[in-house]
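First the structure, in the form of structure tokens, and then the observations on it.
Of the protein chains in this complex, one is absent; all others appear in place.
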Amino acid sequence: MTFQMHENVSLAGDDVAEMARLTYWQDVRKRFFRNKIAVIGLVMLAAMVLVAIVGPFLTPGDYKSARNIPDLPRRLFNEAGIFGTDQLGRNLWHRCIRGIGISLRLAVSVALISTVVGMVFGGLAGYIGGWVDSLISRIIEMIYSIPYVLIGIAAIAIFGSSFYTVMFTLIFTGWVGTARLFRASVLQIRSNDYIEAARATGAATPRILLSHVLPNALPPIIVSIAFAISGAILSESIYSFLGIGFIEPTPALGVMIRDARTQFQPYPHLLWVPASILIWLTLSIVFIGDGLRDALDPKMRGVD
Amino acid sequence: MGSYLLKRVALMALTVWGALTIMFVLLVAMPGDAVEAKQGEKAVASGIQANIRRKYGLDDPVPVQYAKYWKNLATGELGYSVKDDKSVNDMLAETAKTSLRLAFWGGIVQLFGSLFLGFLSAAKRNSAIDKVSTVLSVTAQAMPVFVTGLLLQVVFGVIPNNAGGFFNQHFNMVGFWPNEWWLGVFPKENWKVVVLPAVAVGMVQMAYLARLLRSSMLEVMRADYLRTARAKGLSMRRVLIKHALRNALIPWVTAASLAVVETFGIAVQTETTFGLFGVGSQIANSALIQDTNPILGLTSVVVLATAVTLLVVDLLYSVLDPRIRVGSKLAE
Partner (left out) sequence: MPTGDVLLSVRDLRTYFHTDEGVVKAVDGVSFDVHAGEVLGIVGESGSGKSVTAMSVLGLIPVPPGRIETGQIMWKGQDLLTLSDKELRRIRGGEIAMIFQDPMSSLNPVYTIGNQIEEMIRTHQDMSRAAARKKSIDMLGLVGIPNPGDRVDDYPHQFSGGMRQRAMIAMALACEPQLLICDEPTTALDVTVQAQVLEVIENSAKQLGAAILLITHDLGVVAGLTDRVMVMYGGQVVEKAEVEDLYYKARMPYTWGLLKSIPRVDQLGGGRLEPIPGAPPLMSRPPAGCRFSPRCTYAIPACSAAVPELVPVGGAGESHEARCIRVGEAGFSDNAPVFADSGADSGAAQ
């Protein structure tokens, strides 16, 4: 087996990237849009967003209650629509459209809120240090060690199943990841000389945080938002699948997959349709996230 | 080293106490209880309901219940399930075997798979194996475990079964787990049935850890000391294994230890998908009917087991990285 050193081994005094320079953000944008997979992800996601926004206007009517209409054959392309009808006679395509909307709305709110919460706590822990750091780190660890199944069950039992219950459950378990990440990068950045210099000139703490720490810790956070969105979509489906997220008749994708399981042998498409849409959604965001990560990584500059 | 160990153990105890207390509070805050849930099966007179509550200590004031909970944990007697009047210890004994087997094989897939894929895809960047590992990792990130599990069952169960004959004989890997195991984890016959659940449990983290090892390998490969190693005239293989992999393993170990925590949630989904009944499924079932004792008892065991694993990993970490061994700030 032969190995090759493909990497941009640094060349001591001569920095090859230095010899041909672009500004950081120009370079990021250029590399993101040249990444075919990332662009495909963007297009895939845009299509889904369009369906979620426009779809409900084009498909009015009841998508929740069971139908007593004469049983249509349960298959793709029956009279009702391209995905046919589900086990309760409802139009599967109409339900999927709503499901996409629920997933996207939920995931984006969860990702943004838990990122902000995580950044606040992680930033405080990393920047202030001392007992604040110890306290926040312990809380993070505690939340981390409770099985999320249990948190989901408790939340649904106490507050009932609703969009906001699922949202808060996901935020409750989701912010700790960002907090960990942000704490680590603040710690690392704080030890840099330019922060010391800013402190020495007497700049106030919030100012240092906003103008020095934040921009430098931003790239990993941007990537983590992307993965938090796909993670939240997956988590919703898992919660619903285990019966601790959304419940019938809410047309969430996880609910549809859960209910289709009992119908799987005769009607596999009832499962594969919502499952494929779910994967389409998460895949598009993972593609974008991967593209962002590669584009934002300063170490990958000037290297293919 | 001694005081370091002591500090880690103390922190672990604090975390476990906090997590279990949060859990206890969540359960107490839940409206209704198992007796009410049991009523769904058949109507029970309110006097009898009260008796049942007294029998299981459900009518005790919360602080008493909390004290009892810790006493139970300390004595190792985890109480009784309201639903079927079964000892939680027995429930644990029955379900833990399945969970341990699943965790063992899932862990093997996870750790060895990620080492193998991560190392090779970094060493042979842009090769076929790198591309396969990229596709795998993206798929694993984008697919919920229960869907992966169902897909695996279709490809290695339903399809060969429908094809029949030769295919069914050799490619059908779905079936009941055997009763007899060597050392508790090695199936005595029909080992094939262990493969799919193990892959389902291990794949998500395997893909993630492989990517992480790959990128930390690529980062280490840019380090100055790798250039030094090459300038020494070492072979590429030796440079990559002795110098690059050894350093790239340090962040990998951290991530792998965090992955251990996530494995529990993945195991619950896998158990449900493959019709296995492990600790996770038992907790989920008990939780749906708010049967407090099994929930508390079993989750406490899971939380404790996780904490001990993390502690062991933490110690392993200081063996891997000599800069931490001397007790520098990096240990925090």
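So that you can tell them apart, the chains are marked A and B in the order they are listed, and the count of residues begins at 1 in each.
The rule is simple: a residue touches a chain if its C-beta (ideal position, glycine included) is under 8 Å from a C-beta of that chain, and two chains touch if they have at least 3 such contacts.
The structure presented is a predicted model; accordingly, all values stated were derived computationally and were not measured.
Enquirer: Which of B:Leu58, B:Ile129, B:Leu288 or B:Leu320 touches the chain that is not shown?
Expert: B:Leu320
Enquirer: Tell me which residue among B:Lys83, B:Arg211 or B:His243 touches the hidden chain in the full complex.
Expert: Per the contact definition at the top, the residue touching the missing chain is B:His243.
Enquirer: Footprint of the hidden chain on chain B, which residues?
Expert: Spelled out for chain B, the touching residues are 223-225, 227-236, 242-243, 246-247, 250, 320-323, 326.
To be clear about the criterion, only the chains that are shown with their structure count from here on.
Enquirer: Where the CA atoms of chain A average out and where those of chain B average out, how many Å apart are those spots?
Expert: Using C-alpha averages as centres, the distance is 22 Å.
Enquirer: Which residues of chain B touch chain A once you look at their complex with the stated criterion?
Expert: 11, 14-16, 18-19, 22-23, 26-27, 29-32, 123-126, 138-139, 141-147, 150, 154, 218-219, 221-222, 224, 226-227, 230, 236-237, 240, 258, 261, 264-265, 268-269, 272, 280, 283-284, 287-288, 290, 295, 299, 302-303, 306-307
Enquirer: Would you pull the chain A residues touching chain B in the complex into a rising list?
Expert: Against chain B, the touching part of chain A is residues 1-10, 138-139, 141-151, 153-154, 157-158, 227, 230, 234, 237-238, 241-244, 254, 257, 261, 264, 268, 271, 275, 278-279, 282-283, 286-287, 290, 299.
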